[in-house]
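My structure is below; once you've seen it, I'll send some questions.
Omission of a single protein chain aside, the complex is shown with its protein chains in their original locations.
Up next is subunit A:
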Amino acid sequence: MEIRELVKRYGRKTAVDGLKLTCRTGEVTAILGPNGAGKTSTIEICEGFRRPDGGTVRVLGLDPADPALKPRLGVMLQAGGVPPAVRAGEWLRVVARFYAHPLDPDALLALLGLTEHARTPYRRLSGGQQQRLSLAAAVIGRPELVFLDEPTAGLDPQARHACWDVVTGLRDAGVSVVLTTHQMDEAEKLSDHVVVIDHGRVVAEGTPRELTGAERQLRFRARPGLDVDQLLGALPPGSAAKESPSGHYIIEGQVGPQMLATVTAWCAAESVTTEDLRIERRTLEDVFLELTGRELR
């Protein structure tokens, strides 16, 4: 899938602003971004639901509006898409009839823990069960490329893992997956390729490892308002120390036993009790917040 200079406007608001993105075959691509970053607009243009105002989009080599694309794509909407009165099993069987070589609806229901709810009307399913049914419908036609728009939003941990298993199963079978998410652990765990978008543009992309970098950090929690400049004075030149957010301290530089000793000694001298002291790589969440800022939207 290839997107070049994509632009989408709603009235005077520009939702997607010159976005460029390539998703490789057989990979899981995660599109990360804060609310309103343009994730859903982008994915819905690729699904053929919306027309772009500028740029070009090629999905499996075709225009997204090409009807020949429909059987080759699997689509899970962010919400809804199922008549409230229809029974779960019935919906899956009807959707299966639209495809030439569908998966067995009963097997999918069992995989996603919905067997007992096969005769339950959609509106009586819990939010998580509704999401799982939508996921089942997205993959039932044995597509080449699956779009999942926030597939695990509102799922409990068990259901989240079941969904991750399906995504992993799809990738192992050679299916390409494009998913949007807010959940960094999800992107980190599932995806081969992460694209961070904000204000309708790509602000970073790469493998999760490339984005987080190899550098390690020393992190600890303590009472807010420590004098980080003074702490920095105790550390070798080239180190960096910051409090972010309040009460959480991050120290970068030559992370090793020497740094650990210096920091704990300084804390002892200042009568500071540390909690959660650890050395680790930056998380995707750190990168994400650095790229997109902390303000709420």
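Please note the rule applied: a residue touches a chain if its C-beta (ideal position, glycine included) is under 8 Å from a C-beta of that chain, and two chains touch if they have at least 3 such contacts; residues count from 1.
Methods note: contacts and distances are computed from a predicted model.
Per its UniProt entry, the chain excluded from the display bears the name "Transport permease protein", taken from "Nitrite reductase large subunit", "Probable glycine dehydrogenase (decarboxylating) subunit 2", "Transport permease protein" or "Stage IV sporulation protein". Considering the whole complex, the residue from A:23, A:59 or A:139 that touches the absent chain is A:139.
For the chain left out of this panel, the touching residue among A:31, A:45, A:82 or A:251 is A:82.
Across A:90, A:192 or A:285, the residue that sits in touch with the chain not pictured is A:90.
Counting over the whole complex, subunit A has residues 47-49, 67, 70-73, 75, 77, 79-86, 90, 94-95, 97-101, 103-104, 107-108, 110-117, 137, 139, 141-144, 158-159, 162, 165-166, 168-170, 172-175 touching the chain that is not drawn.
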